[in-house]
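Reviewing the structure listed below.
Complex shown without one protein chain; remaining protein chains in place.
Think of it as A, B and C in the order they're written, each chain with its own count starting at 1.
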Amino acid sequence: MSESSFNLPMWLWVGCLIAVVAGVIALALAFHSSAREGWLWLIVDFVVFLGIANGAIGWAAVFRVAQTRWAGAVNRLGHAMIFYMPLLFGVLIALLIGVEKFVPWVEHPIPEKAAWLNVPFFRIREVVSLGLLWILFGGMVSRSLTLDAKTRSGERIASEEHYRLTAISVTSVIWYTIAASIVSYDFIMSLSPKWVSTMFAPYFWVTNLYMGMAFLILSASLLRNVTGARDYLGPEQFHDMGNLLLGFSLFSMGLFFAQYLTIWYENLPEETHFLVLRYDKSSWMWLGWAAFIIGYGIPFLLLQSRHLKKSSGLSIIPAVLVLIGVSLERYVLIVPSVQPGHLAIYPLGAFGALAFLGALVLTFCIFLRRYPPISSADVALKESDMVLEVLQ
Amino acid sequence: MGMAAAGTGLASVGFSRLIPFIHQPDEIIPGVSTWYATSCRECPAGCGMIVRNRDARVVKCEGNPYSPVNRGKLCARGQAAVTGLYDPDRIKSPMRRTEQGQLVETSWDDAFASIGNVLSRRPRIAFLTDLQTTSLNSLMKAWLSAFGSDRLITYETINYEYIKAVNGGVVPSYRIDQSDFLISFAADFLETWVSPVEFARQFSVMREVKNRKRGTFVYVGPRVSMTAANADLRIILPPGMSTSFARSIIDGRTIPGIRESDVRTIAQGLKSASRPLILPGLDADSARAASILEGFRTSTLVNRNRPHALTSSATSSELQALISDMENGRIDMLVIYNANPVYSLPEASRFAKALKHVRTVISMYSVMDETTTLANWILPSNTPLESWGDYSPYPGQTNLMQPTMGTLFDTRQTGDILIESARSAGINPVRTFRADSFYEFLRRQWGFPVASGEDAESVSPEWESLVQRGGRWSETGAAPPASGTGVLPKEESSTNREELRLWAFPHIYFYDGRGANRRWLQEIPEPVTNAVWGTWAEIHPSTARKMNIRTDDMLEIAQGGIKVQIPAFVWEGVAPGAIAVPIGEGHSKYGRFASGTGVNILPLLTTPYPAVKVRRLGASKWVTRIRGSDKQHGRDIVQTVAISESLERTSRIRLPLPEGYGKEDFYPGHEYKNHRWAMTVDLNKCIGCHACETACYAENNVAVVGPEGIWRRREMTWLRIDRYIDWKESSPILFQPMLCQHCDAAPCEPVCPVYASAHSDEGLNMQIYNRCVGTRYCSHNCPYKVRRFNWFDYQWPSPLHYQLNPDVTVRSRGVMEKCTFCIQRIREAEMTALRENRNLRDGEVIPACVQTCPTGVYTFGDLKDPNSKVSRIVQSDPRAYQVLAELNTKPAVIYLKRIVERPGR
Amino acid sequence: MTNQALRDIDDQVLGTLGRPSIRYMLVLGLFALLMLIGVIAYGFQYALGMGVTGLSVPVAWGVYITNFVWWIGIAHSGTLISAILYLFRTKWRNGINRAAEAMTIFAIMTAGLFPLIHLGRVWVFYWLLPYPNWRHLWPNFKSPLVWDVVAVSTYFIVSLLFFYLGMIPDLATVRDNTRDGRRRRLYTLLALGWTGRYEQWRHYARSYLALAALATPLVISVHSVVSWDFAMSLIRGWHTTIFAPYFVAGAIHSGLAMVITLLIPLRKILRLERILMPYYFEQMALLMILTGLIVGYSYGVETFMSWYSADIFERQFWMYRAFGSWAYSPLFWIMIFLNVAVPMTFFVKKLRTNLKYLLIAAILVNIGMWIERFVIIVVSLSHDYLPTSWGDYAPRFVEVWVTGFSFGLFFFLFLSFVKLFPCIPMSELKEQAIEEQRAIQERV
Partner (left out) sequence: MSDKVRVRAKFENLQGLEDSLRKLKGMGIRHYETYAPVSIKHLEELMPDRGSTVRLWATIGAILGLVSFWVMSSKASLIFPLVVGGKPPVSNVPFVVVMYEGTILLGSIAAFISGIVLARLWPRKPPSMYDPKWSGSEFGIEVECKDEEKGHVLELLKASGAVDLYGD
């Protein structure tokens, strides 16, 4: 197949740039009005968009690991996230510089946990874990692209090249879980440093994949026409993606419930205070449950319909709901730790998200413009060398 | 509680039948318990006792609140008296030894006929009895003199002769409560020494903190006994070193192995104290040490003009004399009552041989024991609980004893046996003893002679009230007859530090061995070692290391040809160079529970603390003891506060009430209508004596599982005393009563699939036995591990089952059980209040443990009533805390921190 | 040529239903004997009480509950393979799902016995069931044990329906190929007059799909519920939020291991080499890498969190479990090795394609998962809050023999099943064969 027929319309360029600028200004104002608010928003945006980006590209890795033959186009959409990562890395650095400003355990240190909760180590592990993750993802993308080039130029590809791509995908999937866990510990759990829950990290990265899949569906149905990947993004693919989204909404709800139930049942203060504040005894609970219903409940019900799943147009609805709901949930997970008591919303900061969004769309499109919309390496998968077929 | 006087009627009631009676005696109303006052005869202390008779069976013993000795409290031994009464191995009828030499049952008539016949030939009689005072004592004297003898020997294994020796021939009375500086030379006055319950109460008074001060207590001795564990300072010396230590206190010369800072502290304290008190221990060395310090600083709290009954116990020399007389055939008849020299005499074997030279040996003990089996006549007398009688521990303070139930077997009162035998020897009792029965004799002694034709109606009311109150207690009275004054042996020039000294100490429950057939006492752990069902030999780690002995290694202890095998128990609680072994176990014949359990160390005690050869055998035997770690592992379970530290409440209390639920709780908790029962446990008062645990066994029909059960960690006790050891602390051994905490958010409740573990509307955490299916999840989820599971159907061999409390279910196999806060007592009180239609008064509900605690550790009451004692303590006492509060179970048992000398680490 | 392929499948599968060999019967008898001994041992316990076990007050759950969790875990892969993989349209499932489902059914039956066996008063076990009664006494629906009852019985019923429904067409095949009267009558009865009319297939397929769709979330929930039997408690080592997914992964882990353990010998004994291709086992091995990784991740998170919680009980308990006890700590490390390290070797293609190695590894994982449950249950209980109530536990002979009974029962049932019913789903294999042919024709 040919180079992408996809070139960015002017309005998109402009729109994204405006969004970025507006967002940056909004954040600046937020910082100006109160530094804590600014930092909070930076964390929230970072965590949300990191989740989406890693989730989407994570799926590309997962599909590769699962040797999924229908995911040729979807994978490439995932790959497209790679251009976004440098920007996120920039934000990460900014956060790491300002870490003393927003983590509570700097002014009220906890000696027993000092070995983990200390600023230098915080910075090191964040840079290492995310940096390594992105290097792995990058490697995966470039491998896949080179394989593409070869297939298109009609060279025959040695199976160990395929194997190498699979191998790096496996590695990045495994490392993804670890890196994501560390992010969840540092940017969410450590903000209320007395709280512990073994479930939290898995919950975090599972919901990230959830968001990632939502994003993939969204971008797929928006771009299938323009990128010329139409015949690789047919109703079958949407049905499969829809089912995955459905499965993950159920799974995420399960994890959420498992954590909630366990903590509810024994009612141990060092566990409960976190959940009680967000879901039981304060005005935060409204936002908390709203996020849950928007992000998980409604999509679950919608996705029951086969018709909706199959249609590229309709499946946008659950996808968008998921993205909104889970982002709200992130907000509820982060902000009350610093802003307990009653529900607090910062409209100003909310605009900051525009910057991240704009940048995401921009980088995403740029990638898709430069590289073919279908990863023929995945299409070319043969029965012979298939690995782990769970998710087929 | 209504105490009733037993008329003459009761003793004659036939008890073989169960309620309802055909002729129902007026005292006995089915389902209603009657309390009879009597005296405890488990040891020479002579506590007043009231006994609960329910449906004509004795079910529980408690302290007599009128008795000045124990003021309504009772120790473990006293409460176990009832199991002595129901010992399944009691002698059921008189027995005689045939020519072939075996014992056969016989009738009283036959017995009296033949014995009277012997007596009529005026034999040379010696009478060996345990400590008896007033009436029975004088009857014995009269009986002997009737046959021209005066050889009445009061045989007490622990005869206090060295104490008498340093106190002018008497065992004085002490006022520990008034002391501000107390030194005890191996005198375990909280366990066995003279009058434990009395002293426990006095001690707790002495230890009360008044404006940041309290009496100091120093313990000097070879072993950290329970008493020592309660001291502020312990000087642990090898046996025989106390004397030189006492000297060092006076002249300041330090002796090796003792921190001179300690010596200085003691000397300082002794000088500065306004009312010091020095208690002499049982052995010569301790007694001498005490007397030396007495000389240095005389105490006003020792009253030699008010001697204790123990004064009349015979000295060893008298016993020597008796034995040699027996050997030389100078004695034809030996009458033995409640004395067991064949078990307890150091030269037991010699005594046993000597018995062969006595033509007629009569034993009147009610249980078969080592001595009784050698008698050729056994005339079983009633147990004290079945008898009339009296006992006065101090001059003028006399407990009156009455039968608390009819006789179980074909036994008779000791006094009546004597009178009858005399009659059958042709003596007219009315002329000789001025009484036809012991009851009449007793009445006369007390100045209320039985009028002719007297019946239940015409009994004099004074007498009635005496019997009802259980005695007469005046400050003055006749001193007990002093048997020979003891003499201190010459002081040993120097104790050889190389050889091991055997330190045999009376067991807190078995005393001199008489308690060993009470299975409660076997099952309840010895306070400091937690050992049960057996004997152990304590060795200091340093010593043990030298001989490479580890705990549970079987040791052979040899002295003068006698060898015994005892498993080792290695711990820091005993002086290096000493090997400490408890007295009281190792009976060969004393009922099924005592026989073959443990080892008898007494035969080795030719001198108070003999040098022994100790050899480690290859074999090993597990020292039967309660398992589990004895460290706190930094978990802050028993919390302490130094007397110097400021007394603000540091720990937050999560009340077991709606207000106890806060921001971090998911749910609102309970609404209580009338009551919310709760308890406070003052760890500062707890001395670790396990009286409460015994009370719980008695009240709640708690099963006994035996050594195997203990080994499998299946003890059934509802209330246990946890003990934690840390030798670096100023109070190295800490006791903590642990019972069901009746949590408000009880973790055990929700996990039960069938609601067998539920919560009552009075805050009690209930276990519904007949709903329980036995998943045992509740036990797991109980962080205090106070729930007990019935692994088998546990047995009460007849007649022990008579003791079962009819108000409490006996749990069957496969169900969980646990402390109920004595719900049956709560209900009884509520019913009474209802009947008198009034509200329940604070302190009206008294669970068994609360009732008996000699030092008043527990306070029980309604937390919902803000003025109840318990509420006030919980609100105001700065020492209040909850065990494992971080688990947010909101326990209703609130502990008060123990006050220690130095702050904990 | 079509029907040659189909006939092939029939012939091979129907071949398995032939008269069993003497050796086969002997093995069967051996398991029967094992059951007998177990029954006697249990009778002993029933007569005397739970005291004949090694249980005590700190450790009142032991081998029995370990077995329960382990067997339930085994039961999981069955439905996983037949339902989840069905939804994912995974081809290699078709060869093995029947055997896996049978394994599920028998494993649940075996597992279900243990809660009863460990009950203090088993004669009133029905009090745990929700049934209307005149005393209005109902179970406590807040108790994890009741959830357990509900979940496990649901799981049993649903898997049974799924299993039976899936077997109907094959039963018809067997019916049409059986001469012997009695057996034929049995199959006729069970085949419910299946004729393969389109109308039947139509509803049948829908109903099968629906059951698969419902069974999938069920699998996840059941072992979560089992994990909550522990996670709802406040015992350290039990009360942790990750337990649900951790147990589910563990269950599937052990389940797959058990399928491998059963099928590798089976294909030899029943000469099914041509149907049960090595490729299937490779796929399962790869799945086990995934589950193994999840289990390993859980171990890691648990360890980190027990430190991070800075809770004295958590930290001390973890130290005790890992290093504190001569008896238990080795088990902990063995568990990690068997459950995580061993499956990781499947990354090597040579190893995962070697059936002998696969069999050994699978057995090792089975052992490892049993040890994991033992460590979780017993070790956690033996060191709880008050040091004075610490204790330890070792099973006694009754428990050992009753455990033996469970194995006897399971294998007895499974081996008898294999000889009575088609252990390979013929119709699905045929469908697959036809699809492949159609695909080929399309290419042509």
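FYI, a residue touches a chain if its C-beta (ideal position, glycine included) is under 8 Å from a C-beta of that chain, and two chains touch if they have at least 3 such contacts.
Remember, predicted model here, so these are calculated numbers, not experimental data.
Student: In the whole complex, not just what's shown, which of C:Y126, C:Y198 or C:W326 touches the removed chain?
Tutor: Residue touching the absent chain, from the options given: C:Y198.
Student: Of C:D10, C:E101, C:E282 or C:E302, which one is in contact with the hidden chain?
Tutor: Of the listed residues, the one touching the omitted chain is C:D10.
Student: Going by the contact rule already stated, which one of C:L165, C:M277, C:I360 or C:V400 would touch the omitted chain in the full complex?
Tutor: C:L165
Student: Identify the residue among C:L214, C:L351, C:A394 or C:L420 that touches the chain left out of the display.
Tutor: Candidates C:L214, C:L351, C:A394 or C:L420; residue touching the omitted chain: C:L214.
Student: In the full complex, which residues of subunit C touch the absent chain?
Tutor: 1-4, 6-7, 10, 130, 136, 138-142, 146-147, 150-151, 154, 157-158, 161-162, 165, 168-169, 172-173, 175-177, 188-190, 192-208, 210-211, 214-215, 217-218, 221, 225, 228, 426-428, 430-431, 434, 438, 441
Student: Extract the touching residues of subunit B with respect to the undisplayed chain.
Tutor: 661, 665, 667-670, 744-752, 755, 757-759, 890
Student: Could you please point out the subunit A residues that touch the chain left off the display?
Tutor: 257, 260-261, 264-265, 267
Definition applied: only the chains that are shown with their structure count from here on.
Student: In whole angstrom, what separates the CA-based centres of subunit A and subunit B?
Tutor: Going by mean C-alpha positions, subunit A sits 72 Å from subunit B.
Student: From the mean C-alpha coordinate of subunit B to that of subunit C, what's the distance rounded to whole Å?
Tutor: The separation of the two C-alpha centroids amounts to 58 Å.
Student: For subunit A and subunit C, what's the span in angstrom between their mean Cα positions?
Tutor: Once rounded, the distance between the two centres reads 35 Å.
Student: What residues in subunit B touch two or more of the other chains?
Tutor: 747, 750, 887
Student: Which residues does subunit C have that touch at least 2 chains other than itself?
Tutor: Answer for subunit C, listing residues that touch two or more other chains: 232-234.
Student: Going by the contact rule at the top, pick out the subunit A residues touching subunit B in the complex.
Tutor: Of all residues in subunit A, those touching subunit B are 264-270, 272-273, 276, 280-281.
Student: Going by the contact rule set out above, which residues of subunit C touch subunit A in the complex?
Tutor: Touch list, subunit C to subunit A: 85, 87-92, 217, 220-221, 224, 228, 231-234, 239-245, 283, 286-287, 289-290, 293, 297-298, 301-302, 305, 308-311.
Student: For a test of understanding, state which residues of subunit B touch subunit A in their complex under the given definition.
Tutor: 663-667, 745, 747, 750, 886-888
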